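Below: one structure, written as structure tokens.
With one protein chain withheld, the remaining protein chains of the complex are depicted in position.
Up next is chain A:
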């Protein structure tokens, strides 16, 4: 099960955070993000993409200036999650056309929607890019008409 998904930039600033666990106060959350990000950023390219943090495993992958971090429980397939991260990035890329940090910042709602289409309650729902983006396109069309 996925416990959280984080997107942070290389300065360690959170750009997107989705938690699937309850009971995390905002202070604890910020502390957790800081700690994980710090450890992730300090790792070298050649090291493996996993780090153990308390009772969680954090799987991370770097794309240009953005780090994608996914915290999972003991049972989850680490390599599968790496593939999921890649799928997420490809989907974001497809929707935003060459996604960059600013796209996420200024369209955080869309980014969250994409994530919600892909994973819910810590489980993966959909991994087909076309299916994921379809509802978003409909929303975009509706809002254009409204304007």
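Assume a contact is a pair of C-beta atoms (placed from the backbone, for glycine too) under 8 Å apart; a residue touches a chain by one contact, two chains touch by 3 or more; residues count from 1.
One rule holds in what follows: contacts and distances are computed from a predicted model.
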item	value
Hidden chain of the complex, named as in its UniProt record, picked from "AP-1 complex subunit gamma", "General transcription factor IIA, 1", "Sestrin 3" or "4'-phosphopantetheine phosphatase"	"AP-1 complex subunit gamma"
Those residues of chain A which, in the complete complex, touch the missing chain	14-20, 22-26, 29-30, 33, 44, 46-52, 55, 75, 77-80, 82-84, 86-87, 105-106, 108-109, 112-113, 116, 120-121, 123-128, 131, 135, 138-139, 142-143, 146
